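The complex appears here without one of its protein chains, the remainder shown in place.
Labels run A and B following the written order; every chain starts at residue 1.
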Amino acid sequence: MKPTVDRFWKTVSWLSGLIVSASVSFLIGFLLWKGVHAVSPRLFFGDTAWQDALFGRRPVFDGIWPAVVGTLSLVVFASLIAVPIGVAAGIYLSEYATARQRRWIGSLVDLLSATPSIVMGLFGFTLILFLRKTIFPNAQTGLMLAAGCIALIVLPYLIATTQAALQGIPEESRLLGASLGLTKWQHIRHTLIPLSAKGILGGVVLAIGRAAEDTAVILLTGVMARAGMPRNLWDKFEALPFHVYYLAAEHRDAAELAQGFGTALVLLMVTTFLFGFSYWIEKQAARRWNSA
Amino acid sequence: MKRSLFWMCCGVVMVLLVLGFGAGPAVSGALDAFKGLEGTVQIAGGTAHIPVMNDAAKAIMTAHPKIRILVEGGGTGIGVQKVGEGLVDIGNTGRALTDQEVAKYGLKSFPFALDGVAVVVHPSNPVSNLTAKQVQDIFSGVITRWKDVGGNDAPIHLFTRDEASGTREVFWEKALKKGSVAPSANVVGSNGAMKVAVSQDKDAIGYAGIGHVDASVKGIVLDGVAPTQENALNGSYPVTRKLYMNTKGEPKPLVKAFIDYILSPEGIEIVKKHGYLPL
Partner (left out) sequence: MTDHRFSAEAQALRRTARRELWIERILLAAAGLSAAVVVAIFSMLVWFCLPLFTEHRLGAVLAWRWDPIHQHFGILPMLITSCMLTILALCIAFPLTIGICSLLHGTIRNGVLRRMLLFLVHFMTGIPTVIYGFVSVFVLVPLLRWVFETGTGFSLMAACLTLSVLILPTMVLVLHAELDQAEARYRLTAEALGFSAEQTMRSVLLPACRRALIVTVLLGMGRAVGDTLVSLMVAGNAAQVPHSLFDSVRTLTAHIALVLATDSHSMAYQSVFAAGLFLFLLMSCFQAVLRFWAKSGASFR
């Protein structure tokens, strides 16, 4: 009885492992096979010379460089908004908050993390409608709105990782501050933050990765299939994940389909690099505490 | 070490901002109507118009880098709503505006091309002719297998457009005679997406603007009339519509220049190149 159950269990586990490994390997392999020959300067810049395209002197048609710039801009601005607020909130929840505050604010932040990204996009879209009817009749969806909504999506990650990094500091290091006569903020700034910096950085990189791959939010807050380089913070923009989605639905010919595969490959490489970097940082931080 | 890292990050951000947001110097070109004009024209709406708009935009932007033209789709419904609410400068529609729309938003229409809506199937589908009644029955779900209309013994895969589509409205009115569309039909969001969907599925049937029909899909002969632009022009193919550009009130100089460009000989060439009939 037992050996058969064991064997059955073993078979099922091996099968699961094989199914999942096969699916993922197939996915990567398929993308590589179809997309690798599309990755070239032509993919990025189309017919425009790369010097002109890079500095925005001439517009790029049929190239994904505007999408790369768009995604980069989104990520940079979303981080600029989310990182200060998220890290500050994490510090507060970890060091200053009373139990009651921690419970309430913690629940609400949890709720924020559970909000579907399309609902966040809906929120951004209606915010613009609301602004148009009241104080800013010329408000438009654009880069800043999308970056703001993405910042809201990644905020919970930052708060959670900051909290976890700070809580992970052992008691001996915490006693340092009190023993040196530091004020609370001096203790946080000069002792706790340097010790938890790696963990916080890991959270920041994770947030960046999440910002780069989001599609549902930007769908409703200003992304376009063909918008060129964004000229200012309030402009429409292109983005890599939206470009992939658009080409999947509406490629006009085989060349555009190949471009789609190339774009998918570029996006995959960017997010893989970011998540890998974040994972490595977290491993470093964990190793530091485990060996201490 | 930490301080230099901080300045390095600032430097990276600065470089990105300069690269990303650099605007180029003005270069005047052959499109004289745009000489001295600069700014952005935002266009949204009908997906049938997109190829023409994109080519016109490319020509204008290449000659005058200070002008930016942004084109997006979304369908006729989006075109009307966005131009009416002032979100875009030109709203493209694939059908005439209703009186309520004109009254509510104060829109002005500029028709620039004639297009038909063809029933499309996969090129390898043996069926090439259908009567109007058959088309109505297929789309309402009464006929469910290709065998019943002279094709293979295979189920019919229906594709239809979203609610905002002008193509869908014209097709529903003139081909389906306001009949129903089966709720099981797959919904796609644009003419381009319809083309992709039908060209990838041997048993698919859908509808798209004649200007979008190319070698990857086959247009069905409806009641003995082939879906060509000539037949649309001479009136023998009944399912036709004009393509309109609409603005809210009188268009601004830059927008007016763009509209005039589409209606100019160069614009007419672009319209013809994409398979539409200039007016």
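Just so we're on the same page, contacts are C-beta pairs under 8 Å (C-beta built on N, C-alpha and C of every residue); 3 or more make two chains touch, one makes a residue touch a chain.
If you're wondering where the values come from, they're calculated on a predicted model, not measured in any experiment.
Chemist: For the chain left off this view, which of B:189, B:209, B:227 or B:251 is in contact with it?
Modeler: The single option touching the absent chain is B:189.
Chemist: Footprint of the hidden chain on chain A, which residues?
Modeler: 2, 5-6, 9-10, 12-17, 19-21, 23-24, 26-27, 30-31, 84-86, 88-89, 91-93, 96-97, 101, 104-105, 107-120, 122-123, 125-127, 129, 152, 155-156, 159-160, 183-185, 209, 212-213, 215-216, 219-220, 241, 244-245, 248-249, 260, 264, 267-268, 271-272, 274-276, 279
Chemist: Residues of chain B in contact with the chain that isn't shown?
Modeler: Chain B touches the missing chain through residues 74-75, 77-78, 81, 85, 154-155, 157, 159, 162-164, 172, 180, 183-189, 197, 200-201, 203-204.
Simple rule for what comes next: only the chains that are shown with their structure count from here on.
Chemist: What part of chain B is in contact with chain A in the complex they form?
Modeler: Residue positions touching the partner: 13, 16, 18-25, 40, 42, 54, 58, 61-62, 65, 68, 70-73, 85-87, 188-190, 192-193, 195-196.
Chemist: Provide the residue numbers of chain A that touch chain B in the complex, in ascending order.
Modeler: Listed in rising order, the residues are 52, 54-59, 61, 69, 72-73, 76, 132, 137, 140, 224-232, 236, 249-252.
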